[in-house]
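Every protein chain of the complex appears in place save one, which is left out.
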Amino acid sequence: MSERRVSLEVLRYDPETDSEPRFQRYPVPYHEEWVVLDALNYIKDHLDTTLSYRWSCHMAVCGSCGMMVNGEPVLACKAFLRDYPDEIRVEPLLHFPIERDLVTVIDDFMAKLARVKPYLIPARDEPASAAERRQTPAELKRFKQYTLCINCMLCYAACPEYGLMPEFLGPAAIALAHRYNRDSRDAGRDERQEIIAANEGVWDCSFVGACSEVCPKHVDPAGALQQVKIASTVDWYKEHLMPWVKK
Amino acid sequence: MSRKPYVREVSKTRWFLRQPRYMRYMMREVTCLSIGAYALVLVLGIKRLSEGRAAYEGFLQALASPGGILFHLVVLAFALYHTASWFNVTPKAMPVQIGESFVSGGVIVGAHYGAWIVISLAVLLLAGAF
Partner (left out) sequence: MAKSNKPVVWGLFAAGGTVTAFIMPALVLLVLLAAFGRVPDILTYEKLHAFAAQWWGKAVLLGIIFLALWHAAHRLRITLHDVGVRADATVAVAVYAVAAVASVAAAFYLLRI
């Protein structure tokens, strides 16, 4: 049945011996229901135990196995072999330094994520004892799609502006800030604006839109960023032309 | 175990050749050249208009030359591309939530195209093009 084989060309990089990455080719059996992650696991189990890559859930929930497959950022667990030609090139996510093989250094993203304060910030005068903060279905719907982000960083690999300007806060972090800004229980927008309305925040975005196209969870970071631009522009005019208006 | 992360260089000048979606983006961005050029031609037209009938009619004649017609055809093509690319992303930038649900993107885009057709017809009509 499975005599057909595909050839996986995998980027290898061993920081202890290599001065730069190289590609290594592995023949892998083809199965209709296999994803690229299955092929990598096959290599690890049967052909080459030294291959390093991140993965966990195998069901597009954990966001660990993002990589470039034939030049496109995808989750390896969602990329079916049947959708690719017999030659498949697998590389680590673009725009991130390579730690080893398909493993990238994600410190930059983690730091940026923390900077946008991606958690509920209650109003100062709200007593901590107010345990129940009710929300209508409409209020939930306002931000719900952004909660689906799994921090897989495909959007950073797709965003050319992040590639050109590494200081750019980037799609996922700003979309997540937007998610909390739109939450009826949150009062932290002013704090987040200091970060996301800066030059290296939303203003490094030129609306290429690639982030939304590659998102495996169908979040729309590009939309979030444009909404943040519009809101920040309104803010600016309020602050500079109508300083007497209290925010 | 020593760490020695490898940083891949991304081309700063030719990155957009890598993928069709980046090419589409650049195509959208370069519409600014024809829009800017056309706006400058409008400034020139107003200058000629302020200089009197002879100057203005000379300007119109220059526009009617093959070069002028080609210029306007190119500008028209890019202007239409700009219009389409601008309208098509409006639901992203300005989503509309009514009650619980969001108005479908198609409706928002469609409303823009509808308004555009009405405005264009009005401009052409008021300008006496028909």
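To keep things simple, chains are lettered A and B as they appear, and every chain counts its residues starting from 1.
Convention: a residue touches a chain if its C-beta (ideal position, glycine included) is under 8 Å from a C-beta of that chain, and two chains touch if they have at least 3 such contacts.
Predicted model, so just to flag it, every value in this text is computed and none were measured.
K.L.:
Which chains here would be touched by the one that got left out?
P.N.:
Checking the complete complex, the chain left out touches A, B.
K.L.:
For review purposes, identify every residue of chain A that touches the missing chain, sorted by number.
P.N.:
160, 164, 193-195, 197-201, 203, 206, 229-230, 232-233, 235-237
K.L.:
By the contact criterion defined above, which parts of chain B meet the unshown chain? Give residue numbers in ascending order.
P.N.:
Residues of chain B in touch with the missing chain: 12-13, 16, 26, 29-33, 35-36, 38-40, 42-43, 46-47, 49-50, 53, 56-57, 60, 63-64, 68-69, 72-73, 75-76, 79-80, 82-83, 86-87, 115-116, 119-120, 123-124, 126-129.
The working rule: only the chains that are shown with their structure count from here on.
K.L.:
Show which residues of chain A lie in contact with chain B when the two form their complex.
P.N.:
13, 15-16, 18, 20-21, 71-72, 94-95, 97-99, 105, 137-138, 141-142, 160, 163-164, 206-210, 212-213, 220, 222-223, 226-227, 229-230
K.L.:
Considering only the defined contacts, which chain B positions touch chain A in the complex?
P.N.:
Going by the criterion above, the answer is residues 1-8, 10, 12, 15-16, 18-19, 21-22, 25, 29, 89, 91-95, 97, 99-102.
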